[in-house]
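Missing here: one protein chain of the complex. Every other protein chain is in place.
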Amino acid sequence: MAVSSTQVQFDSLFGLFTYLAFAVGIVVFTFMIYLILRYREKASSRQPEDTPILGKQPQSRGHVRTVLLTLTLSTIIIVPLIVGSFGAVDSILTPPQQVCQGCAIEVTAHQFYWQFTYDNGTKPYNTDNILRVPVGQNIRLSVTSADVFHDFGIIGYDIKTDAIPGRTNIIWFQPNSPGNFTIQCFELCGVGHATMKGTLVAMPYPSYMAWYNSTVVH
Amino acid sequence: MNTNYLYLIIFAALIGETDVEVNLSSIIPAYNEYVTILLGIAGTKAILIAMFYQHLRYEPKSLSTWVIIGLVIASLLMGLSFVQLHVGH
Partner (left out) sequence: MAEQLRATAKRWLYTTNHKDVGILYLITSLFLFAAAGVLALTMRTQLSAPGNTLLAADVYNQFVTVHGLLMIFWVLSPLAFGFANFIIPLQIGARDLAFPRLNAMSFWFFLFSGVMMILSFFFGAAPDLGWTLYSPQTAALFTPTIGFNLGAGALILMTVSITMSSINFLVTMLKMRAPGLKLRFMPAFSWAILITIFMMLYAFPSFLAAVVLLYVDRAFGTVYFSSIQGGSLLWDNVFWFFGHPEVYIVLFPALGIIADIIPTFARRPLHGAKYVIGSMVVVAMLSFAVWGHHMFVTGIGIVSTKLYTVTTIAISLPFDVMIISLIETLGMAKLRLKAPALFALGAVANFIVGGITGVFLASVALDYSLRGTYFVVAHFHYLMVGASIIGLIGGLYYWFPKITGRMYNEKLAKVHFVVSMIGFQILYFPMFLLLDMPRRVVTYTPDQGWGLLNLLATLGGFIFGGAQLLLFYNLYRSSRVGPPSGPNPWEAWTLEWALPSPPPPHDFDVIPTFLADGSIRFGTGPGLPNGASQSNEIGYPNGHAIGNSASLHLEGLSPWPVLMAFAAFIFFLGLTIGKPANPQPVSYQPFWPLIVDGVILGVISLFGYSREKFTVHEDTQVESWPFRQVPNMKLGIWTFLGAEVIFFGVLIGSYFFVRTNDAAWPAAGTLFDIRNGFAMTLVLLTSSLTAIMALASARAGNRSGLITSLAGTLVLGAAFLYIKAGEWFSLGGSGVFQNYSLPATSYFITTGTHGVHVFAGMCMTVYLLANAIKGKYVNGDHTTLEHFGLYWHFVDIVWVFLFPLFYLI
């Protein structure tokens, strides 16, 4: 079930990487295990002809052919990885210019809580650190920090960005279905690092607007 | 030429270049150009000191190559962070 645009994109790219990883891994491990089993020393083993002797330089075998083959295959495998990554990062790093009202939110990291400021100036301060967003809309988050280097991540949405004092990083996503998701800090920022949690509440658009319109500017 | 004279000539060049550096801003108004030329002059001073005072010109090729390769690599490395900072934000 699609949770968010970022999760969908991540899953498909991660799936590509995983598929190729298993393919490569299985081939290489099979090759290696086969050689180990086939050529391990038994009573019937033959002495290789080119066993080096102390005092003589080993006659290293190994054609350019193997190297070229390895490099060619590797290049072929990494091309889709790079192309896929480029496509995905193009999307991640081009946030939409316009978002709906209430969909551009500032995230400020503190030691050790999250503060969310909505575009009407609302800064609902509650110890639950709740970030409300409407489903089906593009949400743009501007992330920064008020003190040290944190990292704002939404578990399940497969999106995060560093929260750095003096800088603002922008991420965006579109929630696909309602639900609650954990927000955590992903950069060690002090003793409260593990407790710096929040909740992303993805609400149906009407409920969200009802809440948004009821907020009071502080 | 007596090497002592060579050292004195290099010294004169170094002092002269320093004099130019100090007065350069009055001749080159454009800031970026000024900085580039200034650092270029500093670079030539460094080369003179390295080649003649540190004797690199007269050392075996192996040593001067060693030094140059090292410097090239070092500058490439420094240069990379510059690209990373100032391109494509």
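Just so it is clear, A and B label the chains in written order, and each chain counts residues from 1 on its own.
Simple rule for what comes next: contacts are C-beta pairs under 8 Å (C-beta built on N, C-alpha and C of every residue); 3 or more make two chains touch, one makes a residue touch a chain.
As the structure is a computational prediction, the values presented were derived from the model and not from experiment.
K.L.:
If you put the missing chain back, which residues of chain A would it touch?
P.N.:
6, 9-10, 13-14, 17, 21, 24-25, 28-29, 31-32, 35-36, 39-41, 45-48, 50-64, 66-67, 70-71, 74-75, 78, 81-82, 84-90, 92-93, 111, 147-149, 151, 153, 155-156, 158-162, 164-169, 171, 182, 184-195
K.L.:
May I ask you to list the residues on chain B that touch the chain which is not drawn?
P.N.:
3-4, 7-8, 11, 14-15, 18, 21-22, 24-25, 34-35, 38-39, 41-42, 45-46, 49-50, 52-55, 59-60, 62-63, 66-67, 70-71, 73-74, 76-78, 80-89
Basically, only the chains that are shown with their structure count from here on.
K.L.:
Just give me the whole-number Å value for how far the CA centre of chain A lies from that of chain B.
P.N.:
Once rounded, the distance between the two centres reads 44 Å.
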